[in-house]
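Here is chain A:
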Amino acid sequence: MSAAQPLVEVEDLSVNFVTRESNVRAVNGVSFTMMPGEVMCMLGESGSGKSVTMRALMRLLPPKRAVITGKIHIAGQDVLAMDDKALRAMRGATVSMIFQEPMTAFDPVVRVGDQISEVVALHRGVSRREGRRRALDLFELVRIPSAERRLDAYPHELSGGLRQRAMIALALSCEPKLLLADEPTTALDATVQIQVLILLRRLQQELGMSVIFVTHDLGVAAEIADRVAVMYAGRVVETGPVRDLLRNPQHPYTAGLLASTVHDQPRDQDLKTIPGTPPDMRRLPPGCSFAPRCARAIADCNLAMPPPVSPEPGRIVRCIRVSQPEFA
Partner candidate 1 sequence: RAQETVLRVGMTAGDIPLTAGIPDQGFEGWRFVGYNLYDALVLWDLSRGDVAADIKPGLATSWAIDPNNNRRWIFQLRRDVRFHDGSPMTAADIVWNFERFTREGAPQFNPRQFAFARAYLGNYEGIEAVDELTVAITTKQPDSLLPYNMSFLMMVSPRRSAEVNNDADAFARNPSGTGPYRFARMVPGERLELVRNPDYWDRDRVPKHDRLVLLPMPEASTRTAALLSGQVDWIEAPAPDAIPRLRSARMQIVSNSYPHNWAYQLNFVDGPFADLRVRRAANHALNRADFVEMLGGMALPGFANLTPSTPYYGNPRRYEYDPARARALLQEAGCLPCRVTFAISTSGSGQMQPLPMNELVKAQLEAAGFQVTLQTMDWNALLQVGREGRGRHPTVNGINISRSLQDPFNGMFRFVWSAQAAPAGSNWGHYRNPEMDALVNQALATFDPAERLRILTQIHEKMSEDAVMLWVVHDLNPRAMSPRLRGFTQAQSWFQDLTPITIAPR
Partner candidate 2 sequence: MAMTSFAVEENDGRDRGGPRQPLLTVQGLKKHFPIRGGIFGRVSARVRAVDGISFAVRKGETLGIVGESGCGKSTVARLLMRLIMPDAGEQIFDGDAVGERGGISVAEMRRQVQMVFQDSASSLNPRMPVQNSIAFGPIALGTRQAEAIGMARELLVKVGLNPALFGGRYPHELSGGQKQRINIARALAMKPRMIILDEAVSALDKSVEAQVLNLLQALKRDLNLTYIFISHDLGVVRWISDRVMVMYLGEVVEIGPADALYASPRHPYTRALLASRPALDPDQRREEAPVSGDPPNPINPPAGCRFHTRCPHAEAVCSARAPMLSAGGDDAHLAACHMQDPSSGHSQALRH
């Protein structure tokens, strides 16, 4: 490892949604670190806590209902200790975010260009006019054709692909060190998705920023990630460099996910599946939350959450079966 400071350090992050009716443990002890310029993919099924983790990083969860514990350091600052002013200074400038549904992520009654220039003006302390110039540059950067005209469009007047590009432009407006991308291509068509992926990768390289990219599509992860973190039931069950992880998954869930993803399997055979359904986040089992669905589960799995083990350098797996010799 280089001597460089990690950009993101998350340790034992937990998020609890407390309501009168129930207590949703959306994230239960997530830990990871990221170096500057790294692209990390968060993989996981619906409801596994990916979005909540992203929002926790920017403290965007409803402060009354969401109880965040653990440690989040971004660019050397303790995010959980920030006051409102520091938070605002961080958001959009150091860290920014793009969302799955660009349609709903823009204010529908304000022109796209104005939304971008407002943010630029705010963080850079420049005039709106200056902000608009910057917005135009950004639109060209993300390759929006007839950028000048599109600045004056309302969000609903843009096609899906253009909207997502505009969203990216907004996120990049203040040259953040860290970009959080929450399934930015899921809503897009195949031919458009690949365009956006390539664009994002290029921008990441040009700007040298770090990206956390949320997806549940293994292919997308393969396309963009340096590293992958697989989430299940609010925990990172496995992390590692993308090649190693895809070729040699260690955690039974990762392995199952890879096996069940339809990708040129022979047509006359049944697909491999993971039986059962993900657990209810309101009542997690005490031990490994994947144990009820796991073909390799043993009695000990249900006792406690398995500790992280590192079978190879740079890889961390949370499965007690992994630490055993036959897997080593």
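Quick note on the criterion: a contact is a pair of C-beta atoms (placed from the backbone, for glycine too) under 8 Å apart; a residue touches a chain by one contact, two chains touch by 3 or more; residues count from 1.
Selection rule: all candidates are chains of the complex that A comes from, given by their letters.
None of the values given here were measured: they were computed from a predicted structure.
Among the candidates 1 or 2, the one in contact with chain A in this complex is 2.
Residues of chain A that touch candidate 2 in their complex: 45-46, 159-162, 189-195, 197-198, 201, 216-220, 222-225, 242-243, 246, 256-257, 260-265, 267, 270-275, 277-278.
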